[in-house]
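Here it is, the structure in full.
Only a single protein chain was left out; the remaining protein chains are all shown in position.
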Amino acid sequence: MLAIELIAQGLIQGSIYALVALGLTLVYGLLRILHVAHAALFTLGGYVGVMVCNASGNLAVGFFCAALVSGVGGVVMFRLAYQPLLSQPPYVALIASIGLFIASEEAFRIIFGAQGMSFTNPSLEQQFVLGGGLQFKLAELLVMLSTATIIGVLAWLQSRTRVGIACQATVSDPQMAQSFGISLRQVRDINFFVGSALAGFAGVWVALLNNLVEPTMGSVPSYKALAIIVLGGLGSVPGTLAAALLLGVIEAFGTIYLGDILDRNAIAFAFLIAVLMVRPQGLFARS
Amino acid sequence: MNKQPSGAPLLSVDHVTVRFGGLTAVDGVTFDVHEGDLLGLIGPNGAGKTTLMRAIIGVVQPTEGSVSLGGESLNGLPIHQRIQRGMSLSQQLVKPLRDISMADNVALAAASEKTISPLRALLNVSNAQELAVAQYELQRVGIASMASQRPGIQPLGVLKRLELARALALKPRLLLLDEPLAGLNSQEAHALATTIAEINQQGLTIVLIEHNLGEVMRICQRLVVLDNGKKIGDGEPRTVMADPAVRAAYLGGDALGAAAAQGQPSLETHHA
Partner (left out) sequence: MPAADPEVQTMNYEISLLTTMAIAVMFALSLNLITGFCGQISLGHATFQGVGAYTAAMLGKAGLPFLATLPMAMVLAGLLGVVVGLASLRVRADFLAITTMGVGFLFVGIVRQQEFLGGELGISSIPDHGLGRVGFMALALVMCIGVAALSMYIKRSWMGRVFNGIAEDEDTMRVLGIDVPRYKLAAFAMGTALAGMSGAFYTYHLNFIGAESFGFVESITVLSMVVFGGIGSVPGVIIAAALLSVLPAWFQVIGDYKLLVYGGLLFLMMRFSPNGMAGLAQHVASTKWFPTGGRS
């Protein structure tokens, strides 16, 4: 395969990772909680997106509902599970999150069945041919485009608006955030909502790209997302994007050249460990 | 523990400079501490005292210069090895282990020989000896009656003494105290300062950072003054405080320090 094809593949996959990882970095950066249950919101978004689109015939409405439902779901998770456990050591929230995650995957399986759900009328399938032998489905192009747009907007919001600056500040200096006139609780709610909505949004994209939603689809992107947030620097939107795209590309090349020795997930984590050995604070960590 | 040949300093800070990025927190500071000294490290806020102490204890590494204990350089050594060489630190933010009693907290420090390696620690179970040492040190600092209590509910004055007892239980050659009187009311501060002086009189070399100049003047035989990272005074307390440069540093800095520097409880302008 041409190198450029691999890069393109990597960027597409990286875009998905970026959407999922962003939610995670906003949470981890804020609360130092390994929010494993984030995976469930990704899958939830997929299900909602498919169901709404099948019911209404409108993909955009499906996307919107998925993001909304996942966003709300994230805030609910925060209020139910994490907020009461903030004063406890971090492993408590981690295990609670794991419990939620396992229960959610099972709930999806029980409610929707293990075989999964598909779009009745899959769309965005049209092929686009760009120069150099590159061929994309419209969906693939759009996922990259939308990721770039969303993250660009978020980065802009984070550095230009009071809310955004407050969000960044809560990572390093909670007191200062409060002096912006925004309560800590609001910031946390916003972070969870935005992050979870993004995950739900990503879930619909994956559902579209594979034309399938199934209960366990959230696991692998979330595990990788954990690796990405470490690489990208906690709480840093641009860092997370860069790390996610980089990981996608590394995986694409890695599966071709190292596929005999390592499987896909191992490549991602081998990369992570290699980076951490050389730069223990992460690739894009801010000093 | 070797006694230093008389004249050779116990602690030697030699042209220590600490830079963080563009900021020079400590700039070429040099002074010696001899056995038996009770030395006060003072200066206005932001002068670099805490950074210097951190460089001595090993939390930060000096960008230039060196720190030596008993003639041996400490450069590059991790914190625990410096402690094992005979230093101990009583921290400003007291953080005892909450799940165990105060006596157990001090006993943990007293067990330094047994805990020097995991293997040795594994082979030793009894803590009778260490509890005895803990009792002795808690007595020395005056809180022996509360030994079996947990630290969680204790007032700050008690916690400060616990921290001191813990540092003493390490049987150090040199005791470093980071703002031992901070947060205490004048009565408690006076009492604790007296205790510190008594411990020094029993033979322990002590260096302390402190903002409470009244007590510092009372108990310290020697002062080293920092301002903006540089040493601007070194010597007998009265002489140092009478130095115009020192007065100016305090006048330019915090008001409380300035008042104390002028030896008065209230603020009044004085001509240098």
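Miscellaneous remarks
A and B are the chain letters, set down in written order, and residue numbers restart from 1 in every chain.
Rule of thumb we're sticking to: a residue touches a chain if its C-beta (ideal position, glycine included) is under 8 Å from a C-beta of that chain, and two chains touch if they have at least 3 such contacts.
What you see is a predicted model; the values in this text were computed from it and never measured.
Check A:L85, A:L184 or A:L212 against the missing chain and you find that the one touching it is A:L85.
When the whole complex is considered, the residue among B:V13, B:I83, B:V158 or B:I209 that touches the unshown chain is B:I83. If you put the hidden chain back, the residue from B:T17, B:T63 or B:N124 that touches it is B:N124.
Among A:I102, A:L145 or A:I256, the one in contact with the hidden chain is A:I102. Within chain A, the residues in touch with the undisplayed chain are 32, 34, 36, 80-81, 84-85, 88-96, 98-107, 110, 223, 226-227, 230, 259-270, 272-273, 276-277, 280-282. The set of chain B residues touching the chain not shown comprises 57, 78-81, 83-84, 88-89, 91, 95, 97-100, 104, 108-109, 111-112, 114-125, 127, 166, 170.
The criterion applied here is as follows: only the chains that are shown with their structure count from here on.
Chain A and chain B have Cα centroids separated by 49 Å.
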